[in-house]
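A quick write-up on the structure given underneath.
Removed from the display is one protein chain of the complex; every other protein chain stays in position.
Chain lettering (A, B and C) follows the sequence in which the chains are written, and residue indices restart at 1 in each chain.
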Amino acid sequence: MPNPLIQMKNQNLYNYILTIADNSLILAQRLGELCGHGPSLETDIALTNISLDLLGQTRSYYQYAAKISEENKSEDDIALLRIEREYRNCLLVEQPNTHFGYVIGRQFLFDFYHFMLMEKLQNSPDEILSAIAKKGIKEVSYHKRFSSDWVKRLGDGTEESNKKMQEAINDLWRFTDELFYMTDAEKEMSKEGIGIEVSSFKEKYYKEVSEVLKESALTVPENKYFTKGGKEGVHSEHMGYILAELQYMQRTYPNMEW
Amino acid sequence: MPNPLIQMKNQNLYNYILTIADNSLILAQRLGELCGHGPSLETDIALTNISLDLLGQTRSYYQYAAKISEENKSEDDIALLRIEREYRNCLLVEQPNTHFGYVIGRQFLFDFYHFMLMEKLQNSPDEILSAIAKKGIKEVSYHKRFSSDWVKRLGDGTEESNKKMQEAINDLWRFTDELFYMTDAEKEMSKEGIGIEVSSFKEKYYKEVSEVLKESALTVPENKYFTKGGKEGVHSEHMGYILAELQYMQRTYPNMEW
Amino acid sequence: MSEKEVKNLEEIFEARIARDEKIEPKDWMPEKYRQTHIRQMSQHAHSEIIGMLPEGNWITRAPSLRRKAALLAKVQDEAGHGLYLYSACETLGISRDELYEQLHSGKAKYSSIFNYPTVTWADMGAIGWLVDGAAIINQVPLCNTSFGPYARAMVRVCKEESFHQRQGYEIMLTLCRGSEEQKAMAQDALNRWWWPSLMMLGPTDAESIHTEQSMKWKLKRKSNDELRQQFIDQTVPQADLLGITVPDLDLKFNEETGSYDFGEINWDEFWQVVKGHGPCNKERMSARVNAWNNGEWIRDAAMEHAEKNEKRKVAKAS
Partner (left out) sequence: MSEKEVKNLEEIFEARIARDEKIEPKDWMPEKYRQTHIRQMSQHAHSEIIGMLPEGNWITRAPSLRRKAALLAKVQDEAGHGLYLYSACETLGISRDELYEQLHSGKAKYSSIFNYPTVTWADMGAIGWLVDGAAIINQVPLCNTSFGPYARAMVRVCKEESFHQRQGYEIMLTLCRGSEEQKAMAQDALNRWWWPSLMMLGPTDAESIHTEQSMKWKLKRKSNDELRQQFIDQTVPQADLLGITVPDLDLKFNEETGSYDFGEINWDEFWQVVKGHGPCNKERMSARVNAWNNGEWIRDAAMEHAEKNEKRKVAKAS
């Protein structure tokens, strides 16, 4: 008989992994939509690179999750065959590519969080998570530089680009608080010293992000209200459409090798 | 043992029904995307009405197809669970709602065809097809009036609206020839006197459509080249995305009652 | 008009209302009556229009053709409700464009419930059952309100709403009789829509403004808390019938009052959403504003075309 305590631990670890992995998956998917449609070849290549990095990371996470799952699931089963309510990504990463300012704003707001998370996670006693983070942090550090540079270019560019970048930051800001909201799995894994207490770098996050915004001639929003839900599986109405495409092949042709 | 000749006849009839039904389904789906986002409440209501009429007709066709299908399929199985290459709608109806001029142009170019088809089909010796057509033609006659009226309003409206309506007509014109392309099933059923020889009203179609365009201060395109494929199941790249949404629930939750 | 004459008219006016006579647009009415009715009716119309969006979100993904048609028809009904509520409003001397402008600028409100996302198909059931259910409870008394055009519009609205409500309940029933996944979907929808539905019946009486005046004008017949209790008492047994659980640990039938006692409503969330910071406020508003802005060239064309036609007619006649 399986030890229920070990099972619970695995369940928490499993959920914890998904909380991280789903962010990368959905953001990679959003970036994938842009491939071939970017404002220049150079940005097209760079955004595809980021998408590829995120996909690579997310595959490592899902492979790990598959390994500890009791149900003999593959990485693709986990990534592509859950129902919407079971995806744990935050609302920020599922926001649409409304215009390039939104693409950059979403990336920028995520990258700083992501970098700080990887910084901590590379010291996790969980060797696999730590290894993924150690590899990932180099990539994420590049993402962060890329998105910050573009925030500066657009913020401190023309009047129009400043307006558009500000609009995106204003719209996306309300999703930042959720990054630091902790699900039960996060709390449990953090208690066990494996997962990261994300709230511990919340202040640092807002400080660093605000500095870049100020350097970029942009105003730091002063929201009192934030929106959350994604990390508990209650997504925005965009998510259903993302999944309709993401899952299309697996749903239409179940149980096949590709 | 089933008589192979009767089987073949059913197969042709089945395919023939889908050729008609799929047009209505996909156009209804495209119109459904607009619901709540129209340029005015009145057009929103009218376009939803058209979508509803088309859905109603298409359900009758699929129910008929289900009845003659050997495989104990339901209307929803047929409508929602085929793979893309098995959908028989023409390319015209799957074109996107680029702007209201395209919505009206697509409708207008389809409605005239649809009306002429129903005119003939109501005299088919196949009682069910004839009954559907008799009911449908009243609805389609309203659709045709609605779309023609709007072609006139936009064509003979402002300079901008004229330009936009013309743009849509120019872009969509290349899909009109396919309406009169006859698939094997159409040829067979027409030979048997049940289906309609669509090419028989091709000239009339272009004459009537051209008249409305001219009345609307629009130029009749003079394409030498046309595009086809949908009726043979080779669709535009839009189709996959339409189906991803259309089939989402049936694919994600197979074999359930709703 | 002298102050006395106005006073006199007001007395006659209030007496007519007291006698249950209908006030018609051409009748004299106090300015405050006019303004209050514009506010409430337009808010109601806006709610119908914004309310099309969360349900519209599932039209392309409805699980069967029958459900797709029913959903389309329902959303269309809402457009119709919007249409005649705007018309009723216009009888009070305000144009539809002005009303839209109030909505788009954020000056006018609409029902906060539509700022929640529709996350699964079961939400189409829950909205019909709970949201339309709460709406009916709010609206049935308005069929007898004092302003004629509003009362008549509400008769029609309520009739259709109650059809929608039954349809929503029937969606829930189908899910609850279906697979485990479907039942879970129904339960999840109830979990998410229950509290916002209770909030639909408005702030607690202690916090509610306008109530006294509204009672006099028959814009309101019961207090928010009374209506809320009525909704709960009516809905809980329906949930029982479905075999799903209302997400309120404090919910308990009170033998004494014959009603259900219930838990604390999260009024912070209520005010956050009312103030424009709910999950979808931005999305709803920008969908409407985009539709309006993208529609400008079309409205212009229609007007220009009508004028051209008019001129041609005149030219022909002369």
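Some observations on this one:
Here is the rule we use: a residue touches a chain if its C-beta (ideal position, glycine included) is under 8 Å from a C-beta of that chain, and two chains touch if they have at least 3 such contacts.
Bear in mind that the values here come from a model prediction, so they are computed numbers and not experimental data.
One chain is not depicted; across the entire complex it touches A, B.
In the complete assembly, the contact with the undisplayed chain comes from B:174, out of B:73, B:99 or B:174.
Within the set A:88, A:152 or A:174, the residue that contacts the chain not displayed is A:152.
When you scan A:17, A:65 or A:79 for touch with the missing chain, the hit is A:79.
By the touch definition given at the top, subunit B reaches the unshown chain through residues 83-85, 171, 174, 223-225, 227, 229, 234-237, 239-240, 244.
Residue-level contact of subunit A with the missing chain is found at 29, 32-33, 35-45, 48-49, 51-52, 55-56, 58-59, 62, 75-76, 79-80, 99-100, 152-154, 156-158, 160-161, 164, 245-246, 248-250, 253, 256-258.
Assume only the chains that are shown with their structure count from here on.
If touching chains are joined by edges, the resulting network of the protein chains shown connects every chain directly with every other. Distance between subunit A and subunit C, defined via averaged C-alpha coordinates, is recorded as 37 Å. For the pair subunit A and subunit B, the distance between C-alpha centroids works out to 41 Å. The residues of subunit C that reach two or more other chains are 61, 181, listed in rising order. Counting partner chains per residue, subunit B has residues 245, 248 touching two or more of them.
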